[in-house]
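One chain of protein is taken out of this complex; the other chains stay put.
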Amino acid sequence: MVWQTLKRWYHMLGSPRYFHTFSSRVLPWLTPIALITLLTGLVWGLAFAPSDYQQGNSYRIIFIHVPASSGALMGYMALGVSGLVAVVWRMKMAEVMLKAIAPFGAALAAISLITGSLWGKPTWGTYWQWDARMTSMLILLFMYVGVIALQNVIREPRQAARAAGLLAIVGVINVVIVKYSVEWVQTLHQGSTLKLFGESTINPAMKYPLLISMLGLWLLYAVNVLIRARSEVEWRERRSKWVQTLIRTGGK
Amino acid sequence: MTAFRAALSRELLVLWRSPAEIINPLFFFVMVISLFPLAISPKPELLALIAPGVLWVAALLAVMLSLDGLFRRDQESGVLEQLLTSPVMTVVPVTAKLLAHWLLTGLPLVLVSPVLAHMLQLPDRVLGVVMLSLLLGTPALTVIGAIGSALTVGLNRGGILLAVLVLPLYIPVLIFGAGVIRTAVEGGPVPGVLAILGALLALTASLGPLAVAAGLKISSGN
Partner (left out) sequence: MSDTPIRLTLEQLQCERDDRVLFRDVSLTARAGEIWQITGANGAGKTTLLRILVGLHGFYEGQRDWWDDNWRSELLYLGHQPGVREELTPLENLKFTCALGAQSGDPMAALAAVGLRGFEDVPAAHLSAGQKRRVALARLWLERKGVWVLDEPYTAIDQDGVAQLDEQIQKAADAGSLVLYTSHHQVGDGVKRLHLAKGRAEVLA
(Lines give C-alpha, C1' and ligand atoms only; values in the text may rest on other atoms or scores of the structure.)
Protein backbone atom coordinates (compact mmCIF):
# COMPACT_ATOMS: atom_id res chain seq x y z
CA MET A 1 0.00 0.00 0.00
CA VAL A 2 2.62 2.44 1.14
CA TRP A 3 4.78 1.44 -1.77
CA GLN A 4 1.93 2.04 -4.21
CA THR A 5 1.25 5.47 -2.77
CA LEU A 6 4.90 6.41 -2.90
CA LYS A 7 5.10 5.21 -6.48
CA ARG A 8 2.10 7.29 -7.41
CA TRP A 9 3.60 10.39 -5.82
CA TYR A 10 6.87 9.75 -7.60
CA HIS A 11 5.12 9.63 -10.96
CA MET A 12 2.91 12.60 -10.24
CA LEU A 13 5.68 14.85 -8.99
CA GLY A 14 7.82 13.54 -11.84
CA SER A 15 5.45 15.19 -14.28
CA PRO A 16 6.36 18.84 -14.84
CA ARG A 17 2.76 19.81 -15.35
CA TYR A 18 1.55 18.17 -12.16
CA PHE A 19 4.44 19.72 -10.27
CA HIS A 20 3.41 23.12 -11.55
CA THR A 21 -0.18 22.81 -10.29
CA PHE A 22 1.02 21.27 -7.03
CA SER A 23 3.44 24.13 -6.37
CA SER A 24 0.78 26.73 -7.23
CA ARG A 25 -1.33 25.24 -4.49
CA VAL A 26 1.44 24.88 -1.93
CA LEU A 27 3.29 28.17 -2.34
CA PRO A 28 0.56 30.61 -1.19
CA TRP A 29 0.52 29.15 2.29
CA LEU A 30 4.04 27.72 2.54
CA THR A 31 5.62 31.12 1.88
CA PRO A 32 3.96 32.98 4.81
CA ILE A 33 4.49 30.01 7.14
CA ALA A 34 8.19 29.94 6.28
CA LEU A 35 8.63 33.66 6.79
CA ILE A 36 6.69 33.75 10.06
CA THR A 37 8.55 30.74 11.46
CA LEU A 38 11.91 32.20 10.54
CA LEU A 39 11.07 35.63 11.95
CA THR A 40 9.73 34.12 15.18
CA GLY A 41 12.89 32.11 15.66
CA LEU A 42 15.18 35.02 14.85
CA VAL A 43 13.39 37.62 16.98
CA TRP A 44 13.16 35.21 19.90
CA GLY A 45 16.79 34.23 19.55
CA LEU A 46 18.25 37.65 18.88
CA ALA A 47 16.14 39.71 21.31
CA PHE A 48 14.69 37.50 24.03
CA ALA A 49 16.89 34.45 24.60
CA PRO A 50 19.21 34.79 27.62
CA SER A 51 22.81 35.81 27.00
CA ASP A 52 25.56 33.23 27.31
CA TYR A 53 27.53 33.26 30.55
CA GLN A 54 30.85 32.90 28.70
CA GLN A 55 30.30 34.63 25.36
CA GLY A 56 27.76 37.30 26.31
CA ASN A 57 25.65 38.43 23.39
CA SER A 58 28.03 37.55 20.57
CA TYR A 59 26.85 33.95 20.64
CA ARG A 60 23.51 35.12 19.25
CA ILE A 61 24.90 34.87 15.75
CA ILE A 62 24.32 31.10 16.03
CA PHE A 63 20.65 31.78 15.33
CA ILE A 64 21.73 32.64 11.81
CA HIS A 65 24.93 30.62 11.56
CA VAL A 66 23.61 27.21 12.58
CA PRO A 67 20.45 27.26 10.41
CA ALA A 68 22.51 28.48 7.43
CA SER A 69 25.13 25.75 7.89
CA SER A 70 22.53 23.02 8.22
CA GLY A 71 20.63 24.36 5.22
CA ALA A 72 23.77 24.42 3.09
CA LEU A 73 24.62 20.84 4.03
CA MET A 74 21.10 19.56 3.46
CA GLY A 75 20.93 21.40 0.17
CA TYR A 76 23.99 19.59 -1.11
CA MET A 77 22.60 16.25 0.03
CA ALA A 78 19.37 17.06 -1.85
CA LEU A 79 21.51 17.94 -4.85
CA GLY A 80 23.14 14.51 -4.67
CA VAL A 81 19.79 12.72 -4.41
CA SER A 82 18.40 14.70 -7.36
CA GLY A 83 21.60 13.91 -9.22
CA LEU A 84 21.14 10.20 -8.64
CA VAL A 85 17.52 10.29 -9.79
CA ALA A 86 18.41 12.41 -12.82
CA VAL A 87 21.40 10.34 -13.92
CA VAL A 88 20.03 6.87 -13.20
CA TRP A 89 16.30 7.23 -13.90
CA ARG A 90 16.49 10.20 -16.28
CA MET A 91 13.64 11.94 -14.48
CA LYS A 92 13.02 15.41 -15.87
CA MET A 93 11.87 16.96 -12.60
CA ALA A 94 15.10 15.83 -10.91
CA GLU A 95 17.00 17.75 -13.61
CA VAL A 96 14.91 20.81 -12.85
CA MET A 97 15.58 20.38 -9.13
CA LEU A 98 19.34 20.26 -9.72
CA LYS A 99 19.13 23.71 -11.17
CA ALA A 100 16.72 24.98 -8.52
CA ILE A 101 18.55 23.75 -5.43
CA ALA A 102 22.10 24.94 -6.04
CA PRO A 103 21.99 28.78 -5.81
CA PHE A 104 20.27 29.12 -2.43
CA GLY A 105 22.49 26.40 -0.98
CA ALA A 106 25.60 28.20 -2.18
CA ALA A 107 24.31 31.44 -0.66
CA LEU A 108 23.70 29.67 2.65
CA ALA A 109 27.21 28.23 2.64
CA ALA A 110 28.56 31.76 2.10
CA ILE A 111 26.34 33.13 4.90
CA SER A 112 27.51 30.34 7.18
CA LEU A 113 31.14 31.26 6.49
CA ILE A 114 30.58 34.98 6.99
CA THR A 115 28.62 34.60 10.22
CA GLY A 116 31.09 31.98 11.40
CA SER A 117 34.00 34.32 10.97
CA LEU A 118 32.12 37.23 12.58
CA TRP A 119 31.53 34.94 15.52
CA GLY A 120 35.14 33.84 15.42
CA LYS A 121 36.47 37.34 16.01
CA PRO A 122 35.23 37.70 19.64
CA THR A 123 35.67 34.01 20.49
CA TRP A 124 38.94 33.06 18.75
CA GLY A 125 40.32 36.55 18.43
CA THR A 126 40.57 36.14 14.67
CA TYR A 127 38.12 36.10 11.79
CA TRP A 128 39.42 32.88 10.39
CA GLN A 129 40.64 29.66 11.91
CA TRP A 130 41.20 26.47 9.96
CA ASP A 131 38.84 24.72 12.31
CA ALA A 132 37.21 21.52 11.12
CA ARG A 133 33.69 22.85 10.64
CA MET A 134 34.69 26.10 8.97
CA THR A 135 37.07 24.28 6.64
CA SER A 136 34.42 21.73 5.70
CA MET A 137 31.96 24.54 4.99
CA LEU A 138 34.52 26.31 2.80
CA ILE A 139 35.00 23.13 0.78
CA LEU A 140 31.23 22.69 0.57
CA LEU A 141 31.02 26.19 -0.90
CA PHE A 142 33.68 25.24 -3.47
CA MET A 143 31.63 22.22 -4.42
CA TYR A 144 28.52 24.30 -4.88
CA VAL A 145 30.54 26.61 -7.11
CA GLY A 146 31.65 23.63 -9.18
CA VAL A 147 28.09 22.38 -9.71
CA ILE A 148 26.84 25.84 -10.65
CA ALA A 149 29.80 26.56 -12.95
CA LEU A 150 29.34 23.28 -14.81
CA GLN A 151 25.63 23.90 -15.22
CA ASN A 152 26.29 27.33 -16.64
CA VAL A 153 28.78 26.36 -19.35
CA ILE A 154 26.72 23.57 -20.95
CA ARG A 155 24.18 24.96 -23.39
CA GLU A 156 21.72 22.07 -23.66
CA PRO A 157 19.75 22.39 -20.39
CA ARG A 158 19.06 18.69 -19.92
CA GLN A 159 22.67 17.79 -20.53
CA ALA A 160 23.81 20.54 -18.16
CA ALA A 161 21.58 19.20 -15.41
CA ARG A 162 22.74 15.64 -15.87
CA ALA A 163 26.40 16.64 -15.87
CA ALA A 164 25.87 18.65 -12.70
CA GLY A 165 23.96 15.69 -11.27
CA LEU A 166 26.87 13.33 -11.77
CA LEU A 167 29.20 15.87 -10.17
CA ALA A 168 26.82 16.22 -7.22
CA ILE A 169 26.72 12.45 -6.67
CA VAL A 170 30.52 12.34 -6.52
CA GLY A 171 30.38 15.49 -4.39
CA VAL A 172 28.10 13.97 -1.75
CA ILE A 173 30.51 11.07 -1.27
CA ASN A 174 33.27 13.64 -1.07
CA VAL A 175 31.44 15.72 1.57
CA VAL A 176 31.41 12.76 3.92
CA ILE A 177 35.08 11.95 3.36
CA VAL A 178 36.09 15.60 3.64
CA LYS A 179 34.40 15.86 7.02
CA TYR A 180 36.45 12.97 8.41
CA SER A 181 39.68 13.96 6.77
CA VAL A 182 39.43 17.53 8.02
CA GLU A 183 38.79 16.29 11.54
CA TRP A 184 41.77 13.99 11.20
CA VAL A 185 44.00 16.91 10.26
CA GLN A 186 42.91 18.67 13.45
CA THR A 187 44.07 15.74 15.56
CA LEU A 188 47.38 15.91 13.77
CA HIS A 189 48.08 19.41 15.10
CA GLN A 190 46.45 19.38 18.42
CA GLY A 191 45.31 22.32 20.47
CA SER A 192 44.17 24.83 17.88
CA THR A 193 40.46 24.08 18.08
CA LEU A 194 38.24 25.58 20.68
CA LYS A 195 35.07 23.72 21.41
CA LEU A 196 32.41 26.41 21.27
CA PHE A 197 29.64 24.58 22.97
CA GLY A 198 28.79 20.96 23.51
CA GLU A 199 25.51 19.95 21.93
CA SER A 200 24.14 18.42 25.10
CA THR A 201 24.84 21.36 27.37
CA ILE A 202 22.87 23.92 25.39
CA ASN A 203 20.35 25.83 27.47
CA PRO A 204 16.71 25.04 26.47
CA ALA A 205 15.97 28.75 26.38
CA MET A 206 18.50 28.95 23.54
CA LYS A 207 17.61 25.62 22.00
CA TYR A 208 13.99 26.35 21.08
CA PRO A 209 14.55 29.61 19.19
CA LEU A 210 17.45 27.89 17.44
CA LEU A 211 15.28 24.98 16.34
CA ILE A 212 12.53 27.34 15.21
CA SER A 213 14.81 29.52 13.11
CA MET A 214 16.35 26.38 11.65
CA LEU A 215 12.93 25.08 10.64
CA GLY A 216 12.00 28.50 9.29
CA LEU A 217 15.09 28.68 7.11
CA TRP A 218 14.56 25.17 5.76
CA LEU A 219 11.01 26.08 4.82
CA LEU A 220 12.25 29.24 3.16
CA TYR A 221 14.77 27.14 1.23
CA ALA A 222 11.90 24.88 0.11
CA VAL A 223 9.94 27.94 -1.01
CA ASN A 224 12.92 29.19 -2.97
CA VAL A 225 13.41 25.79 -4.64
CA LEU A 226 9.74 25.60 -5.59
CA ILE A 227 9.78 29.08 -7.12
CA ARG A 228 12.96 28.42 -9.09
CA ALA A 229 11.75 25.02 -10.21
CA ARG A 230 8.46 26.53 -11.37
CA SER A 231 10.09 29.08 -13.61
CA GLU A 232 12.49 26.46 -14.96
CA VAL A 233 9.55 24.15 -15.73
CA GLU A 234 7.71 26.99 -17.46
CA TRP A 235 10.78 27.73 -19.58
CA ARG A 236 11.42 24.13 -20.50
CA GLU A 237 7.80 23.44 -21.38
CA ARG A 238 7.24 26.82 -23.03
CA ARG A 239 6.13 25.21 -26.27
CA SER A 240 3.65 22.84 -24.65
CA LYS A 241 -0.05 23.50 -24.73
CA TRP A 242 -0.55 23.90 -21.01
CA VAL A 243 2.11 26.61 -20.66
CA GLN A 244 0.71 28.41 -23.70
CA THR A 245 -2.73 28.35 -22.08
CA LEU A 246 -1.17 29.59 -18.86
CA ILE A 247 0.34 32.54 -20.69
CA ARG A 248 -2.93 33.38 -22.45
CA THR A 249 -4.97 33.26 -19.26
CA GLY A 250 -2.39 35.32 -17.37
CA GLY A 251 -1.31 32.52 -15.06
CA LYS A 252 -4.76 31.84 -13.66
CA MET B 1 39.41 -8.79 -22.13
CA THR B 2 40.66 -8.46 -25.72
CA ALA B 3 39.06 -5.02 -25.82
CA PHE B 4 40.81 -4.06 -22.58
CA ARG B 5 44.17 -5.25 -23.84
CA ALA B 6 43.72 -3.58 -27.21
CA ALA B 7 42.72 -0.32 -25.55
CA LEU B 8 45.61 -0.46 -23.07
CA SER B 9 48.26 -1.08 -25.71
CA ARG B 10 46.75 1.57 -27.95
CA GLU B 11 46.74 4.19 -25.19
CA LEU B 12 50.32 3.39 -24.22
CA LEU B 13 51.34 3.65 -27.87
CA VAL B 14 49.57 6.99 -28.38
CA LEU B 15 51.18 8.49 -25.28
CA TRP B 16 54.54 7.03 -26.13
CA ARG B 17 54.43 8.71 -29.55
CA SER B 18 53.61 12.10 -28.07
CA PRO B 19 56.36 12.28 -25.46
CA ALA B 20 55.50 15.87 -24.49
CA GLU B 21 52.43 14.55 -22.74
CA ILE B 22 54.62 12.38 -20.57
CA ILE B 23 57.51 14.78 -20.03
CA ASN B 24 55.60 18.02 -19.43
CA PRO B 25 53.80 16.95 -16.24
CA LEU B 26 57.09 15.66 -14.92
CA PHE B 27 58.87 18.94 -15.56
CA PHE B 28 55.93 20.85 -14.17
CA PHE B 29 56.21 18.82 -10.98
CA VAL B 30 59.92 19.54 -10.64
CA MET B 31 59.57 23.24 -11.51
CA VAL B 32 56.70 23.95 -9.12
CA ILE B 33 58.58 22.33 -6.30
CA SER B 34 61.70 24.36 -6.98
CA LEU B 35 59.65 27.56 -6.74
CA PHE B 36 59.00 27.09 -3.03
CA PRO B 37 62.55 27.34 -1.68
CA LEU B 38 62.94 30.46 -3.85
CA ALA B 39 59.67 32.05 -2.82
CA ILE B 40 59.58 31.17 0.86
CA SER B 41 63.04 30.51 2.19
CA PRO B 42 65.83 28.04 1.54
CA LYS B 43 66.21 27.42 5.31
CA PRO B 44 66.42 23.62 5.79
CA GLU B 45 64.21 23.46 8.92
CA LEU B 46 61.46 25.46 7.23
CA LEU B 47 61.66 23.45 4.01
CA ALA B 48 61.44 20.16 5.88
CA LEU B 49 58.32 21.48 7.59
CA ILE B 50 56.49 22.44 4.40
CA ALA B 51 57.93 19.68 2.18
CA PRO B 52 55.07 17.12 2.56
CA GLY B 53 52.50 19.69 1.54
CA VAL B 54 54.63 21.13 -1.27
CA LEU B 55 55.31 17.70 -2.76
CA TRP B 56 51.66 16.82 -2.65
CA VAL B 57 50.28 20.08 -3.97
CA ALA B 58 52.74 19.95 -6.85
CA ALA B 59 51.88 16.33 -7.64
CA LEU B 60 48.18 17.13 -7.49
CA LEU B 61 48.50 20.05 -9.89
CA ALA B 62 50.72 18.09 -12.26
CA VAL B 63 48.24 15.21 -12.43
CA MET B 64 45.30 17.55 -12.83
CA LEU B 65 46.86 19.55 -15.65
CA SER B 66 47.92 16.40 -17.46
CA LEU B 67 44.26 15.31 -17.45
CA ASP B 68 42.93 18.45 -19.09
CA GLY B 69 43.20 16.97 -22.56
CA LEU B 70 42.63 13.35 -21.58
CA PHE B 71 39.64 12.85 -23.87
CA ARG B 72 39.94 15.91 -26.10
CA ARG B 73 41.87 14.38 -28.99
CA ASP B 74 39.70 11.28 -28.87
CA GLN B 75 36.67 13.51 -29.07
CA GLU B 76 37.96 15.66 -31.89
CA SER B 77 39.07 12.70 -33.96
CA GLY B 78 35.83 10.78 -33.47
CA VAL B 79 37.42 7.93 -31.51
CA LEU B 80 35.23 8.76 -28.53
CA GLU B 81 32.09 8.14 -30.59
CA GLN B 82 33.47 4.77 -31.63
CA LEU B 83 34.07 4.00 -27.98
CA LEU B 84 30.56 4.97 -26.94
CA THR B 85 28.80 3.10 -29.74
CA SER B 86 30.78 -0.10 -29.35
CA PRO B 87 29.14 -3.23 -27.92
CA VAL B 88 31.93 -3.31 -25.33
CA MET B 89 30.92 -1.54 -22.10
CA THR B 90 32.42 1.93 -22.07
CA VAL B 91 33.99 1.40 -18.68
CA VAL B 92 36.39 -1.21 -20.14
CA PRO B 93 38.35 1.02 -22.55
CA VAL B 94 38.01 3.88 -20.06
CA THR B 95 39.72 1.85 -17.35
CA ALA B 96 42.45 0.90 -19.80
CA LYS B 97 42.95 4.54 -20.70
CA LEU B 98 43.20 5.63 -17.07
CA LEU B 99 45.67 2.87 -16.32
CA ALA B 100 47.83 3.79 -19.31
CA HIS B 101 47.67 7.45 -18.43
CA TRP B 102 48.72 6.83 -14.85
CA LEU B 103 51.54 4.49 -15.87
CA LEU B 104 53.09 7.13 -18.12
CA THR B 105 52.33 10.35 -16.23
CA GLY B 106 51.62 9.46 -12.58
CA LEU B 107 54.22 6.79 -12.08
CA PRO B 108 57.13 9.00 -13.24
CA LEU B 109 56.18 11.51 -10.53
CA VAL B 110 56.41 8.72 -7.96
CA LEU B 111 59.81 7.72 -9.30
CA VAL B 112 61.39 11.18 -9.13
CA SER B 113 59.78 12.10 -5.80
CA PRO B 114 62.64 10.84 -3.58
CA VAL B 115 65.06 13.20 -5.33
CA LEU B 116 62.76 16.15 -4.79
CA ALA B 117 62.01 15.14 -1.22
CA HIS B 118 65.73 15.08 -0.57
CA MET B 119 66.12 18.53 -2.14
CA LEU B 120 63.38 19.76 0.20
CA GLN B 121 65.49 18.54 3.12
CA LEU B 122 63.26 15.71 4.20
CA PRO B 123 65.19 13.09 6.22
CA ASP B 124 66.29 10.10 4.16
CA ARG B 125 64.36 7.67 6.36
CA VAL B 126 61.02 9.01 5.08
CA LEU B 127 61.82 8.82 1.34
CA GLY B 128 60.20 5.40 1.12
CA VAL B 129 57.04 6.76 2.68
CA VAL B 130 57.06 9.68 0.25
CA MET B 131 57.10 7.27 -2.68
CA LEU B 132 54.51 5.01 -1.12
CA SER B 133 52.12 7.88 -0.43
CA LEU B 134 52.36 9.07 -4.03
CA LEU B 135 52.10 5.51 -5.33
CA LEU B 136 48.75 5.12 -3.58
CA GLY B 137 47.60 8.68 -4.07
CA THR B 138 48.38 9.60 -7.68
CA PRO B 139 46.18 6.88 -9.23
CA ALA B 140 43.28 8.18 -7.14
CA LEU B 141 44.05 11.69 -8.41
CA THR B 142 44.07 10.42 -11.99
CA VAL B 143 40.68 8.73 -11.64
CA ILE B 144 38.98 11.64 -9.84
CA GLY B 145 40.42 14.16 -12.29
CA ALA B 146 39.24 12.03 -15.21
CA ILE B 147 35.65 12.44 -13.99
CA GLY B 148 36.03 16.20 -14.35
CA SER B 149 37.79 15.76 -17.67
CA ALA B 150 34.94 13.59 -18.96
CA LEU B 151 32.32 16.12 -17.89
CA THR B 152 34.11 18.99 -19.62
CA VAL B 153 35.31 17.19 -22.75
CA GLY B 154 33.39 19.07 -25.41
CA LEU B 155 33.46 22.46 -23.76
CA ASN B 156 36.81 23.92 -24.82
CA ARG B 157 37.11 25.83 -21.57
CA GLY B 158 40.66 24.88 -20.73
CA GLY B 159 41.97 23.93 -17.37
CA ILE B 160 40.32 26.50 -15.10
CA LEU B 161 36.87 24.92 -15.19
CA LEU B 162 38.42 21.50 -14.66
CA ALA B 163 40.26 22.87 -11.62
CA VAL B 164 37.09 24.36 -10.17
CA LEU B 165 35.31 21.03 -10.51
CA VAL B 166 38.11 18.76 -9.43
CA LEU B 167 40.14 20.52 -6.73
CA PRO B 168 37.47 20.18 -4.00
CA LEU B 169 37.31 16.46 -4.79
CA TYR B 170 41.08 16.17 -4.39
CA ILE B 171 41.11 17.43 -0.81
CA PRO B 172 40.78 14.10 1.07
CA VAL B 173 43.57 12.52 -0.97
CA LEU B 174 45.72 15.61 -0.41
CA ILE B 175 45.10 15.57 3.34
CA PHE B 176 45.95 11.93 3.86
CA GLY B 177 48.74 11.89 1.26
CA ALA B 178 50.60 14.77 2.83
CA GLY B 179 49.50 13.50 6.24
CA VAL B 180 51.31 10.20 5.78
CA ILE B 181 54.59 11.96 5.08
CA ARG B 182 54.14 14.32 8.01
CA THR B 183 53.29 11.44 10.30
CA ALA B 184 56.46 9.68 9.17
CA VAL B 185 58.58 12.80 9.75
CA GLU B 186 57.19 13.12 13.26
CA GLY B 187 57.76 9.43 13.90
CA GLY B 188 54.09 8.57 14.23
CA PRO B 189 52.26 5.40 13.19
CA VAL B 190 52.42 5.36 9.41
CA PRO B 191 50.57 2.10 8.46
CA GLY B 192 47.19 3.31 9.71
CA VAL B 193 47.30 6.44 7.57
CA LEU B 194 48.58 4.49 4.59
CA ALA B 195 45.61 2.17 5.01
CA ILE B 196 43.22 5.12 4.79
CA LEU B 197 44.99 6.29 1.64
CA GLY B 198 44.70 2.76 0.29
CA ALA B 199 40.99 2.74 1.09
CA LEU B 200 40.53 6.01 -0.81
CA LEU B 201 42.35 4.46 -3.76
CA ALA B 202 40.14 1.35 -3.59
CA LEU B 203 37.02 3.50 -3.54
CA THR B 204 38.05 5.72 -6.45
CA ALA B 205 39.51 2.89 -8.52
CA SER B 206 36.36 0.80 -8.20
CA LEU B 207 33.66 3.44 -8.65
CA GLY B 208 35.63 6.14 -10.48
CA PRO B 209 35.80 4.52 -13.93
CA LEU B 210 32.02 4.04 -13.85
CA ALA B 211 31.59 7.74 -13.15
CA VAL B 212 34.04 8.60 -15.95
CA ALA B 213 32.09 6.42 -18.39
CA ALA B 214 28.82 8.01 -17.28
CA GLY B 215 30.38 11.45 -17.66
CA LEU B 216 31.49 10.69 -21.21
CA LYS B 217 27.98 9.55 -22.12
CA ILE B 218 26.48 12.70 -20.67
CA SER B 219 29.00 14.87 -22.51
CA SER B 220 28.21 13.18 -25.81
CA GLY B 221 24.57 14.21 -25.36
CA ASN B 222 22.83 11.69 -23.17
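Quick notes
As written, the chain order gives the labels A and B, with residue 1 at the start of each chain.
The criterion applied here is as follows: a residue touches a chain if its C-beta (ideal position, glycine included) is under 8 Å from a C-beta of that chain, and two chains touch if they have at least 3 such contacts.
Source: prediction; values computed, not measured.
In the complete assembly, the contact with the undisplayed chain comes from B:Pro93, out of B:Pro93, B:Gly106 or B:Gly177.
For the chain left out of this panel, the touching residue among B:Ser41, B:Ser77 or B:Ser206 is B:Ser77. Looking at subunit A, the residues touching the absent chain are 90, 155-156, 158-159. Although one chain is not shown, part of subunit B still touches it, namely residues 2-3, 5-7, 10, 13-14, 17-18, 73-74, 76-79, 81-88, 93, 220-222.
In this section, only the chains that are shown with their structure count from here on.
Note: centroid distance subunit A to subunit B, computed from Cα atoms, is 32 Å. Listed in rising order, the residues of subunit A touching subunit B in the complex are 87, 139, 142-143, 145-146, 149-150, 153-154, 156, 159, 162-163, 166-167, 169-171, 173-174, 177-178, 181-182, 184-185, 188. Touching subunit A in their complex are the following residues of subunit B: 144, 147-148, 151-152, 155, 157, 161, 164-165, 167-169, 171-172, 175-176, 179, 182-183, 196, 200, 203, 211, 214-215, 218-219, 221-222.
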